[in-house]
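With one protein chain removed, the remaining protein chains of the complex are shown where they sit.
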Amino acid sequence: MRHLKLLRIGPIGFRIGSHWRAPIAVLDDLYRDYPAPDAGIADFNVHLFAARPWRRVLRPSVHIAGDFVIPDAAPLPLAQGLLAAEMGMNLQMALGLRRYLLLHASMVERDGRAVLMTGISGAGKSTLAALLMARGWRLMGDEFALIDCATGLAHAFPRLVSLKNEAIDVVAQSLPNARFGPLLEGTPKGVIRHLVPDARAIAAMDRPAEPSLILFPRFGFAAAERPVLPSEAFVRLTQSSTNYVTLAERGFDALTRLVQTVPARAIDYPDADTAIAMVEALA
Amino acid sequence: MFYRAADPATLRIVPLDALTLVYHRASGITHIVDAPVPEILDILGEGPRDVAGLLAVLAARFDLADPDPAALAVRLDELVAAGLVERTCAI
Partner (left out) sequence: MNPALLLVRVLRDPAAVVGLSAPDWNALWAVARAEQLAGTLAYRIAGLPMPGAVARLVADAIASAEQGRTAALWEAEMARRALAGLDVPVVLLKGTAFAAAGLSPSVGRTIGDLDILVPRDAIGAVEAALLAAGWEWVKPDPYDDAYYRRWMHELPPLIHRDRDKMIDVHHTILPLTARIRPDAVALLADSVALANGLRMLGPQDMLCHAAAHLFADGDLAGGMRNLWDIHCLLGEFGFDGLAERAAHHGLSAAMRRAVRQAVRLYGTEAPRDWQGWDALDPLFHRRLTARDHWGRSTRKAVQLGFYIRSHLLRMPPAMLARHLWTKWRKGYRPA
């Protein structure tokens, strides 16, 4: 691993090694305002490597591994090295995190109150979080919300916001001065472009917030809203958590407390403007 | 055939709205259950009973409208599979 990047996103430190310079150079640029891990000691390692030495130069293909791995993680072309690094970090979080209850959710905050938006992929979590950031909310994360099992507070994990396909232009129009990563075409998820969270999101990333609303958004339906009972919220949140089971009783405590104290709503929306208006009316 | 519930000290029971959460410390598994499962766990936690004995207590304590041993046996099989209840040969 000739090339190395150390960085911290919220409370989690990463050490990323790569056979190639290019992915590390992109990370250096996009994560330039992020701190190093606490004391230089990482929580997770990510490796970007060539399966055979000659594949470093010949049709270079980036394999993703780390402390925690899944079999059959398909490699990516070198041009998508940034995506490989992000996937590697996500994988460590999803498989290895034990310090917080991890919810697959985007999260924004205003006046110390955090709004969690969770749901299946394609619900528009990342897009909504980016657009709310454009409207002055603090972005706490577009992928993972970290719930402290002892305090119930939500901790930010403001990694680069991963925007896909049509969402790229929608967000670019709302955030004309934002910094973006390279346009990654032909990825397994279509076109991807990463948005750098604004200075405020990075500066405040160590400040947790009280969860105040849990939303289950669904894109592509006429505008509708309904309350979600705690039992339904509990089931849906266990399904959107990768570490609920491994946290054992701590996870049970954190999640029961969350669904018993924080109201939950399901919202259907036909377009982003409608969704933003619904979120701001509810929050 | 008698049935014995998990030791009450190993269970965390949290009623939510219509459903009840049961966290089982011995297994680390969370069960989401409906009535009369919490009541069954409660009664079988006091000591082993057979289906008839359990049904009698359920009917007496919870004013069961339509005591159905077959339905109760199915519930018990589910609880055995979940590990919350164990079959025992004798008391």
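Brief remarks follow.
Here the chain labels run A and B in written order, and each chain numbers its own residues starting at 1.
Convention: contacts are C-beta pairs under 8 Å (C-beta built on N, C-alpha and C of every residue); 3 or more make two chains touch, one makes a residue touch a chain.
All values derive from a computational prediction rather than experimental measurement.
Check A:43, A:109 or A:142 against the missing chain and you find that the one touching it is A:43. In the complete complex, the hidden chain is touched by one of A:3, A:55 or A:98, namely A:98.
In the full complex, chain A touches the hidden chain at residues 1, 13, 15, 17, 37-43, 45, 47, 49, 65, 67-68, 98-99, 245-248, 250.
Mapped onto chain B, contacts with the missing chain fall at residues 25-29, 81-83, 86-87.
The working rule: only the chains that are shown with their structure count from here on.
With centres defined as mean CA coordinates, chain B is found 41 Å away from chain A. Those residues of chain B lying in contact with chain A across their complex are 12, 14, 16-19, 21, 23, 25, 28-30, 32. Contact residues of chain A toward chain B in the complex are 229-231, 234-235, 238, 244-245, 248-249, 252, 256, 259-260.
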